[in-house]
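I have a structure here, written as structure tokens, and I will follow up with some questions on it.
A protein chain is absent from this complex, but the other protein chains hold their places.
For clarity, chains are labelled A and B in written order, and residue numbers in each chain start from 1.
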């Protein structure tokens, strides 16, 4: 039992670091200063979970008492700031870590939502928020249309994982089984979608691109 | 008494659906994929109320235990994704429903703020946040300067309604009277302002348009 939660915790830290790197990379590309890089790393790494905890009323939230999260995010920012090209060369490892983070964040979000007695669809929404919220904030701050809203299977992986997790837990499958299964499913879908260039359907192309 | 709250609840659902359609329409125009359309529909429909509940410390919030809100938002997203042109042809109905949503959201926000013993100006602020918050988030995610900050009487309708509601409640008028009166006032101002092209004053035009 202890082993399992230690592994989950370690993967959670790994994901936080990977999310931090992804935020910092966007900041460096946008030529932000060292503070901007630190902020974007932090927001990307902990933003989704922070909003989830605000909605669920979890006080203190996950990073207020455990300094590891903020430290990892800041280290990720600093590393990227100093050695952007080295981080970029390790992109394939980053994509793997990022997928692991997505999987772990999804499971943690779904689990906390179920603990709070959220209805099924709210469980999926809060899991997705935990997984992709930080990335959306990163893109808003960097003045991009959030990448997850445009053309990636990123969030879908998260949603499928959350549904499977919710379903298993509702059928009383043990948490120790469902958590790794659902997380692994997210990682698998994410990596496969990337490898084979899956895309979600877009709206019909006849829609006029008028500003509202 | 039961009838009244059933009507309010029904109009709240109607408004949620209309807000969801408006979010989804922006997403389709921005050529987002099906997930992006779902997110923008959801954020527009429930975003304002979610932030209000976070500020008020309402846990669980309104959509965590009643799945109807998220379902309506997602259905609105899906309908718009599949049949954008049909939704657009129904624009006049959409505008009516949207105005109804604005009225109901305003009253619910003002009421919850008064229940939490907020001061008068905070009641108005929280009512306005409930009414226009979702639309502002929609526009931020879609990389528009939020439309309510630019040139619509949209938010003013909301503010007038909230003031009237607060005033009536302070004078001990019954909730069953004030809620429909204030909501109807919001709807009326909104529809009249649209019909007669009312505008709020803009700053003097001699201001230099310098980037800060």
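In this text, a contact is a pair of C-beta atoms (placed from the backbone, for glycine too) under 8 Å apart; a residue touches a chain by one contact, two chains touch by 3 or more.
This one's a predicted model, so the numbers in the text were calculated from it and none came from an experiment.
**Student:** Quick one: which of B:136, B:163 or B:185 touches the chain that's been left out?
**Tutor:** B:136
**Student:** Could you tell which one of A:11, A:26 or A:76 touches the chain left off the display?
**Tutor:** A:26
**Student:** Using the touch definition up top, pick the residue from A:16, A:61, A:106 or A:193 that touches the left-out chain.
**Tutor:** A:61
**Student:** Which positions on chain B touch the chain that was left off?
**Tutor:** Answer for chain B: residues 54-57, 113, 116-122, 125, 136, 140, 143-146, 148-151, 155-156, 159, 199-204, 206-212 touch the chain left out.
**Student:** List every residue of chain A that touches the chain not included in the displayed model.
**Tutor:** 25-37, 39-40, 42, 50, 53-54, 57, 59-61, 63-67, 70-71, 74, 81, 84-85, 140-144, 147
Simple rule for what comes next: only the chains that are shown with their structure count from here on.
**Student:** I'd like the angle of the rotation relating chain A and chain B after CA superposition, in degrees, nearest 5.
**Tutor:** Rotation angle, to the nearest 5: 120 degrees.
**Student:** If you average the CA atoms of chain A and of chain B, how far apart do the two points sit, in angstrom?
**Tutor:** It comes to 29 Å between the two C-alpha centres.
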